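Let me give you the structure first, and then I'll get to my questions.
With one protein chain held back, the other chains of the complex are shown just where they sit.
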């Protein structure tokens, strides 16, 4: 039975496997001090159009969010996120484990509103008791969001403007960045790099076995960042494992092309769903599609194909998720549509 | 130039690469809920002779030490270690980051003495002010130690007896466990499993690309351990990556045979070193050998072969380390001996 | 100029000063191991009707909340609070500093709704991904709430029932408990002690210079609680300072009588305010009264008397707070009413 339950059900792109195999017996320094990591970093900075940036490799999204937030915030600061932000919901308290509060703003289809962000900050500094409260120290957004939605370039720019006004770093969680960039090409990797202080390019969900590439955009990598990584238990002895993967993903635009493939397929799926009269739970332009099913229909369907349960809509209906990835085939989408 | 600088300079055993490739496009549940992880866990428990144990997979040694110690200790407890213990020296404060003190005992060639451990505990509970002090909550030892040395079965049993007396869990860091078992076969994996409350079987340094297998020996896996792992940013979306590796390593005794290979080679190296009149810095029975070199000799040698700098012995001499691994060839050892 | 800005603007009740003076040169053991602390604890347990309880003294509200929550929660658990709960708003992230998330429920005039609490817990455990989320580990409520409101006995009982159902400890922050008990006598200290697992009797705002009395109601004081207190930097060398104060406050019902005095005065004030046509921002039965003032009126008034700014109601109106305490005089209330 085929499954669309998530975009991390397969291994990795075949080019990565080939390169892991080819380089396997090369003797390389540990901890990421190897030529593959170096080369991957250079390629990523080039793809971002950055001349004063730097790159660090980490294993997964929660780890990356925790380490970046810990490294940027002062002890008395918290991080601003929407209520649906991954760090607020599905990271088992990883941010609080590091001692920081997630300061919550409303979400609008998963997105933060620049005006509400500004109002929060005005209220905070206008409150005579704010020294008794958690200082906002960073803005965290996801692109795509947890609902698969995307900020427009204007929306991103508006958030950046508020960050500038209040001198807050902007951190973008790009666990699925490739799908976002492929779905909305007018926001480019250059734009992301220009607008954010730090962000990451998700590998795990976009063709790699493991790994996220953190980009510090303007000579702002925290001092002794490698020690901070080690302190969080996140330094890999064989750093080559992630370096080699990103080296491959950023060779000949592989990252871009495999994510575009997924977006082409997902649009086909979406149009098929709409055509068949399914109600979209949310209008997602990216590789996750959410529809509302009657519970009896859902129960029947799950014997035929794998998908994700998102949330109960009412007593008789549930929102479910179908995730497409770099690994999904045209045939699989056809079969899914045939089933639905 | 060949290097003996560490036992993590190569990738992984070819069987692992083959299995990663073969299984690559299989669709599997995330977070370690896949058949490879399940099978690897069963094989490991079998190899340990455990009927009431459980296994969890993590990425690296510091991460594993941090998570296990956090999961077992109460907030007001610390972990007992020798001064040379990895958690006390080279983990960038990962244990303190989790809020726990490392309570330090002397080291004897890297090893903890059961009598000194007992004396520490007697003194602690005999001190009228001990409620103002950090409670000892766990004993941490490494096997092999940071100096490559090994506890005898009697020494391990003596530490276990002290742990029983004071009701302390015993945690064994087996980052290089395979080499220890191969070097001293009278301490078996069954013994380790019988004597420890929790320990881990190192993969990263013993044939894997990444991964350590934590073994809870008697239905003592902490409640909601997966949530604790997630909270530490250590849960992998593609848990298969580690499960597949341990499945391979515990198939047909591969873990044992590749570690034995390394021990055979390292004994050849050691005998060669002794024969050539080199002074052993420490008498190590495992895959790391330490000798004392004149600094001028060391400088000349490092142009010809890679090795590790251990510590200054005096103004003119330095202890250096040569590490052999599953990947080292007979030829490489011959060439090294020819150079020395 | 008289001020009603808070209920901690004066020192302490004169009986306390007298007893501090009388006992001053007595030589007593440190860290709370003195007869005054012992006697105060006995009196408090008696007042609570507890035969299997214990008492601990701490310095202030935030400290107490932080320590109790840290001591009760497991590392992967958070504490349930309303959005307006003191721990969520005005403790500078003290709970997150201890590694725990505040899990937020809606507030209704500052109060938690038992039905919403139950729904939260049902949703949590019904969510297939809840192992990726922060486990609810405790329920935190305030009595009176931050808005001066009080739970009825039925409402408290309903929350208790939900706690029983989900096996969660109930923690009641009683920073102003005396005023709550005085204002609504049908909820007695016996009821609080019966319904909560742990709560505290506020001293700082109810007649003492410093100090809160934590009551563990059923042999459930966490193991080595004094060590946890020390670890939080909260153990006083001269523990007598708090013990003596609570000994005095629980002698001849002083705590009750001085809080009743405040409630009599505050009801006079409230009736006066209503009679004069002021709009109550919230209908508070306790020692804090909130009214809505035009901003121009507010500016004029603050030249004549001290009060607290609560929150902006609209562009032209502000909610302000008048706090009455054990130390407020009848004359002061008359003068305030004359000004208004």
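Lettered A, B and C in written order, each chain numbered from 1.
By our rule, a contact is a pair of C-beta atoms (placed from the backbone, for glycine too) under 8 Å apart; a residue touches a chain by one contact, two chains touch by 3 or more.
What you are looking at is a predicted structure, and each value in this text was computed from that prediction instead of being measured.
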Would you indicate which residue among C:231, C:288 or C:318 is in contact with the undisplayed chain? C:231
Candidates B:134, B:163 or B:248 - the one touching the absent chain: B:134
Give me the chain C residues in contact with the hidden chain, please. 2-3, 5-6, 8-12, 14, 17, 20-21, 23-30, 59-67, 91-94, 97, 204-205, 209-210, 227-228, 230-238, 240-241, 306, 327
For chain B, enumerate the residues touching the unshown chain of the complex. 75-76, 78, 89-93, 96-97, 99-102, 104, 128-129, 131-134, 309
Contacts from chain A to the absent chain lie at residues 70-71, 74-76, 99, 131-133, 135, 223-224, 226-228, 230-231, 235
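To be clear about the criterion, only the chains that are shown with their structure count from here on.
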Line, ring, star, complete or other: which describes how these chains touch one another? complete
From the centre of chain C, which chain's CA centre is farthest? B
When the centre of a chain is set as the mean of its C-alpha atoms, what distance in Å lies between chain B and chain C? 50
Based only on mean CA positions, could you tell me how far chain A sits from chain B in angstrom? 33
Per the centroid of Cα atoms for each chain, what is the distance between chain A and chain C, given in Å? 42
In chain B, residues with contacts to at least two other chains: 227-228, 230-231, 235
